[in-house]
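Only a single protein chain was left out; the remaining protein chains are all shown in position.
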Amino acid sequence: MNLDDLEDLAAKYRADAGDHDTEVRVCLAASCQSSGAQPVFDALSAGCDDGAAAAPCKVKGVGCMGLCSAGPLVAVAAPEAALEAGVIYRDVSAADAPDILASTAPGAAPVERLRCPSDMPFFARQHKIVLQNAGIVDPNSFRGYVMAGGYAAMVQALTEMTAQDVINEVTASGLRGRGGGGYPTGLKWSTVAKMPAGQKYVICNADEGDPGAFMDRAILESDPHRVLEGMAIAAYAIGANKGYIYVRAEYPLAVERLKTAIRKAKRSGFLGNHICETQFNFDVEIRLGAGAFVCGEETALMASIEGGRGQPRPRPPYPAEYGLWGSPTLINNVETYANIAPIVSQGGDWFAGIGTDKSKGTKVFALAGTIVNTGLIEVDMGTRLRDIIFAIGGGIPDGRAFKAVQTGGPSGGCVPEAHLDMPVDYDSLKTLGTMMGSGGMIVMDETANMVDVARFFMEFCMDESCGKCVPCRAGTQQMHGLLERIAKAEASRADLELLEELCDVVQATSLCGLGQTAPNPVLSTLRYFRHEYEEKLG
Amino acid sequence: MPIRAQQPDVSVVTLTIDGQDLSARADETIIEVCRENKIPIPSLCWMDGLSVVGACRLCVVEVDGGPRLQAACATRVREGMSVQTNTDKLQRYRRTLVELLFAERNHVCAVCVSNGHCELQWLAQTCGVDHVRMPYRNTGYNVDSSHEMFRIDHNRCVLCTRCVRVCDEIEGAHTWDVMGRGSGCQVVTDLAKPWGESDSCTSCGKCVQVCPTGALVKQGTSVGEMVKDQQFLSILARRRSSR
Amino acid sequence: MQRIRPDLPSTDKRWKLVNATMRRNGYAGHALIEALHAVQDAFGFLDEDAMTFVADSLDLPLSKVYGVATFYHLFMLKPQGRHACVVCTGTACYIKGAGALIEGIEERFGAAPGETTEDKSLSVLTARCVGACGLAPAVVLDGNVIGKLGAEALCDRLEQEIAE
Partner (left out) sequence: MSSGNNKVTVATTWLDGCSGCHMSFLDMDERLVDLAAQIDIVYSPFVDAKTLPEQVDLGILEGSVSSDEDLHKAREFRARCKVLLSLGDCAVNGNVPAMRNPFKLDAVIERAYRENVDLNPQIPTEGVPRLLATVRPVHGVVDVDIFVPGCPPQADAIHYVLTELIAGRTPDPSQVTRFGA
């Protein structure tokens, strides 16, 4: 199969789908489902089948549209049109179905009382590459993905490019790992590719564990084929024939949609043996996590796939050399793989033209905390924090003042008002004492108590420490105790000094990233809000 | 990391440790070279003959002046490598790590059967730990005396997992493993039943001999009487790997 | 040396589901976590019989199975209540009052996180971010995410579920 054949296939699918000018999209991602999206979908579908719609229209369940706090969300748009090009409705209930269906008639007015302006900055200021299909395609439909141009990059790679060509494009794109570390993806791929031929593995890290981060869940729930396509391209590039997706068991909907996607892709010959009638074989299996944050660390993740306790081991040797069952292994996270297909289709140079000097492309962020527009956004690297929080996020509710934004989860830190004009990329966040992490952004208003925030994250690290190495196991426990004492105003200046020393020791000596970064929330709150600690000392 | 390097590499590299020019086999780790050359690096989880876990972090060293410390047990030597094993910073870190271990469980040396023969006690002295600055955790742990020959006192366990590894890698019984996570970790036999009820335990006593503290001891020993003999390990490990 | 696979622990049909999962994975040792998931899905928790059966089937040491079962927070070694309420304690939920939900539940039902009420009607658990930050504070009640409820309203809802 070549690109022309794939285009023919997409055309056939379009013809099969029948004639309709409008589609009514209902977000069926986890957040909207929790707000009652399923009854809305059922009511709209029933209404459409009964002919309540004024024009030929189709009701379709889709993935995340982003503005989770306004769910259930419904959009009325032309088939495959971008979200902003349609009419978006918020807080929809089943009772609204007739009105929405009636509004699809030619010349009919939108239902104003439900309308969410699609030109509001939340939608208008985003740049969607990873989330291109989210909220538009039906995540359970293989055909839908193909009709939206899916699998073209894989077919192009398999039929028109060598493995080295693919790696060159990824390297040229400047893409860096979206899981937190920001390691250059092209370099990682070429390292694994250079290992002697033999059994190699591709792993997708979907163990998104940072509290306050739900980017990967949304991608998997909205566009699972995009991730599979990225993994298949990676496998082709490095010479692997087997892949694993390690997903949190806390994401049942994502798991279900991934399973469906794998099954359908296999049945259609886009996964498995002789993919698209080429010599390339690639099989994907899902492995479920079982509630251990540390399994996001790559060596712990592999230990877990191997059926053991998810405990990290010293690196080197790195997974690229000695990975799953001792074989060379490529591990990237969900968002990284989701970037691959557009890079292959549109070229590394195109991607490298987006973002900042050292951080290319876009980044998906999960906005949460005390912010008006809670949800999922994708913006160019280098967007200012202020624009993200105040323009796109709509600022702080209830007239309160902004205090800090926490990025990077338990490994990150808090950024205060004074640094909000910093363009967001891997390096700028590092200079602020925090990190990109996987993309969670928790906004805190003036009522937040920063010692308590540090204590919260330390408790998280203490609970999630695997217990293997001494500094992380015993050090986080002691640091948590000291933070509790400070929070209760029972601590002395010597306690604060001991806390700072333990931060240094745990950071410098811990075995894996969890321990090495566990002191970050303390160090960062000490850096910007030291007076809040000192006020509590005896 | 596997016990031995994947492929034995007999080529020779030269490196400097604390300014001393040394040569070593390319498949050796820094700690092995230090031990051969009588350069003292504290360690607790590492043991010649067992696989490397890099868990106690006491053997961290500075390599080539880089900011990231490396565990000497888990880092192979390289040509031209420059290692510092005993800087002020490293001494400070080690002291704190030893303090953390003492604060974590109830190591009351004065009434321990291993008093005077304990690696943790010795580490405290060599690292200059004359008191523990952090509060003691004061969590009580079980003492399991159900085995007819041996006893485990979890109050004195440092979770080095030497017992787990020797039981699995040398004896082949895999009676021991670690349960729980974080501060809740404990070594267990089988399904965390009393040791004496274990079906898999062969009562070989290797776990007792490799235990660095008074956690695993022989029954019937009194204060200071438990002296451990670890000679067997390197011999067994060597003979096993040459099969 | 041929290894003999153990018989199913009882005639309970759920063992067949567990066995099927292990068979699908070729009774390989690395299928341990999958097998434990299967046991928990079928029985709601892992008891000694189940762990012994899985260990024998996959030819793994008992202590290894126990070590893995106790490492992961999702695996339960004790039977759970008829209803399970998981309070999300992720950052967003924490900021928006997850602590008050936990306190409220403990006050009304007498069960702290990790505990089950005496009448076995409700188990209270916590999770590190269920990824529903937009609905903070979020709880997962018997698999369904409920968001934006205060402690009072949540407890009422729980009482209602228990009564049904």
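In order of appearance the chains are A, B and C, and numbering begins at 1 in each one.
The rule we apply is simple: a contact is a pair of C-beta atoms (placed from the backbone, for glycine too) under 8 Å apart; a residue touches a chain by one contact, two chains touch by 3 or more.
Everything numeric here is computed off the predicted structure, so don't read it as measured data.
When the full complex is examined, the chain removed from view is found to touch B. Considering B:Trp46, B:Phe102 or B:Phe150, the position touching the chain not shown turns out to be B:Phe102 (whole complex).
Among B:Val52, B:Val77 or B:Cys112, only B:Cys112 touches the chain left out of the display.
From the options B:Lys38, B:Arg68 or B:His131, the residue with contact to the unseen chain in the full assembly is B:His131. Contacts to the hidden chain, counted on chain B, fall at residues 102, 106-112, 115-116, 121-122, 124-125, 128-133, 135-136, 138-141.
Convention: only the chains that are shown with their structure count from here on.
If each chain is drawn as a node and touching chains are joined, the picture has every node linked to every other.
Of all chain pairs, the one joined by the greatest number of contacting C-beta pairs is A-C.
Put simply, the chain farthest from chain A by mean CA position is B. Chain C has its Cα centroid 35 Å from the Cα centroid of chain B. Annotation: 40 Å between the Cα-based centres of chain A and chain B. Chain A and chain C have Cα centroids lying 25 Å from one another. Within chain A, residues 292, 309, 463-464, 466 each touch two or more of the remaining chains. In chain B, the residues that touch at least two other chains are 178, 180-181.
Residues 168, 173-181, 188-192, 200 of chain B touch chain C in their complex. Those residues of chain C whose C-beta lies close enough to touch chain B in the complex are 48, 51-52, 61-67, 70-71. Of all residues in chain C, only 28-34, 36-37, 64, 67-68, 71-75, 89-96, 127-136, 138, 143-147 touch chain A in the complex they form.
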